[in-house]
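Can you read through this structure? Questions will come right after.
Apart from one protein chain that is not included, each protein chain of the complex appears where it belongs.
In order of appearance the chains are A and B, and numbering begins at 1 in each one.
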Amino acid sequence: MTELVSESSSIVPAVRVETKRQPLPPREQLETVFEIQDLDALYGSKPALKGVSFDVYKNLVTAIIGPSGCGKSTFIRCLNRMNDLVPGFRQHGTIRYHGYDISTRDVDPVAVRRTIGMVFQRPNPFPKSIFDNVAWGLKVLGMKDGLNDRVEKALTQAALWDEVKDRLKTNAMGLSGGQQQRLCIARAIAVEPDVVLMDEPASALDPIATQKIEELMHGLKSEYTFVIVTHNMQQAARVADMTAFFSISRGEEGQRWGELIEYDGTEKIFTAPSDKRTEDYVTGRFG
Amino acid sequence: MAPTVSALDTTETTRRPFSGRRVRFGDTLLRVVAGGAALGAAVLLGLIAYKLVQGAHLALSTFGLGFLTHNIWDPVHLHFAAGAFLFGTVVTSVGALILATPLALGIALFLSELAPSWLRGPVSALVETLAAIPSVVIGLWGIIVLVPLMHDHVDPALHSVLGWIPLFGTSTSGNNYFTAIVVLTIMITPIIASLSRELFLGVPRELKEAALGLGTTRWEMVRGVVLPYARGGVAAAMILGVGRALGEAIAVSQVVGNGTFIGANLFQGGDTMGSKIATEFLNAVPPMEPSALIYLGLILLVLSIAVNLMAQLVVRRASRRLRG
Partner (left out) sequence: MSATELSVFGRPNDRLRRRRRVNRVIELIAWLAAAVGVALLGVLVGYVALRGASQLSLGLLTKPQVPYALTSVSQGLANAFVGSLVIVGIATAMALPFGMLIAIYVSEFAPRAIKGFVGLVLDTLAGIPAIVVGIFVYGLLVVGHGQSGLDGSFAYAIIMLPFVARSTIEILALVPSSLREAGLALGAPRWRTTLGVVLPHAIGGILTGAVLAVARVAGETAPLLLTTSIVGQGIAWNPLHAMQTVPVAIYELADSPVPSDHALAWAGAFVLIVFILIVSLTARWLAGRSRRKLTGISR
């Protein structure tokens, strides 16, 4: 366990947390999963993001933080083409996934979402049984072999198995909020994605449920790559290896859009950020 | 010092609206009148049932429940039984449901999931307009356009391709059960389609996103999330559609052929209960024939009430399931 505040800290961060995070391996050992270059996103004519460029690394937890309205959700939904569902959405720039540009129109979003899974802000289990919630995706995607084992493994990895193993056939809507969210995580990892995107996964949950989910992420890092959006700085400081700070920029005509301000190892972001805006945010001066 | 109170003052204070008798009377009046109207609706319902039973009484007591199972309609010897018409009603309504449901669901899916936004409004409006066309106009079109079309082209074509199925036997005239089924399909498709469309649009976005986020195709998402979610409502819509078809008398009477055939061949002329009433009632010779026809009406009334209650039950059960 390392404490976030170190002797060499040049600022006084707003968060003091205990974290299980290990120090980052050197950059050469990190494998790139996403290479985002000059990403612009617009809803109709209204810009949401401009000029976002950074890399996401394998088997790390990468947090996206920033004030509300800075386009964090829009950004993460670009990674698995969920913004395709919004009429009038357009994006420019490239998003390379393992070297392959997944942002162009000829790429099938169905294939993309197959390996880049998502857990949403509010738990959204299907109105089916707990078992069927996890099994449905497996069946549709053709992973029917050893179905029961796969379901059990996913629920175990989501730290939910013990709580539900005796009532797998009961309706998932009867679970508590925290349990439902862990069920959604189990559902997402059951289909063995490469990356798991999480859009503020714990914002609708109580602190204990939140803690369970953070422990989950830490434990599963070795198998998956996590990108998590959070408005909770303590959470980012606790779980993330790399942190990207987004903020709102304004234009002459009163437009607002999000930009990436700084991206670095979490410890550096919270103890010695390079940009003043980052410093203002993490010290709680604004945001 | 005691305030001087004039005689005028005292009378004013004692007549103030705090004693409010006049005020409350207006309230009570409105409540009674409006409540009376509501009661009147219930009384109306009861009266309808009563009058039908009263009118059918003669036939009821003469033929009893055998009326439902035998097949004879002889105004000369005064032997009446609803068998053929009950059969016709069921066959045409169920047949229309079978044809209308996939068509309506396809339209509903199109309008809720597939249509580009500029197309949604116009097509929805067009489908609703189809519902607004009066049955007599559809019947007119049926007589003049559909019946010859069926007789000259559709029936023989179906017979040659599918004639090995007893449903598609030889066709002697375009006025037959099948034409009635087509007419009823046109009439109930818009109802099922617009109700289903509302249901599909009402599926929460998060559920759809959850499914798509796993990497499923649009159809897989619809099959796994939308359809199960809307299942109860769609069933209710189908039941309501059948109810509409059961009671339809006018358009059916114009194309169904007015026969008494019971059998598998859809290309035979037959009749339904509503259609029989519409065609025969004004010429019926009292006292027995009108009573028998009213007996048919009574059966229709019972059927429609049963269908209505079933639809409500289905909706109630479905919404309970969604709430866990």
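The working rule: a contact is a pair of C-beta atoms (placed from the backbone, for glycine too) under 8 Å apart; a residue touches a chain by one contact, two chains touch by 3 or more.
As the structure is a computational prediction, the values presented were derived from the model and not from experiment.
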item: Omitted chain - touching chains that are shown; value: A, B
item: Residue of A:Glu31, A:Asp108 or A:Asp206 touching the missing chain in the full complex; value: A:Asp108
item: Hidden partner chain, touching residue among B:Gly35, B:Gly163 or B:Gly263; value: B:Gly35
item: Positions on subunit B contacted by the hidden chain, ascending; value: 17, 20, 23-24, 26-27, 29-31, 33-38, 40-42, 44-45, 47-48, 51-52, 54-55, 102-107, 109-111, 113-115, 123, 126-127, 129-130, 132-141, 143-145, 186, 189-190, 193, 217-220, 222, 240, 243, 246-250, 254, 274, 277-278, 281-282, 293-294, 297, 300-301, 304-305, 307-308, 312
item: Absent-chain interface as seen on subunit A, which is shown; value: 97-100, 106-108, 110-111, 114-115, 141-142, 194
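In this section, only the chains that are shown with their structure count from here on.
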item: Separation of mean Cα positions, subunit B and subunit A [Å, integer]; value: 50
item: Subunit B-touching residues of subunit A, taken from the complex the two chains share; value: 80, 82, 85, 87, 110-115, 117-118, 120, 122, 124-128, 136-137, 140-141, 171-174, 184, 187-188, 191
item: Residue ranges of subunit B in contact with subunit A within the complex; value: 117, 204, 206-207, 209-217, 220, 224-225, 228-229, 321-324
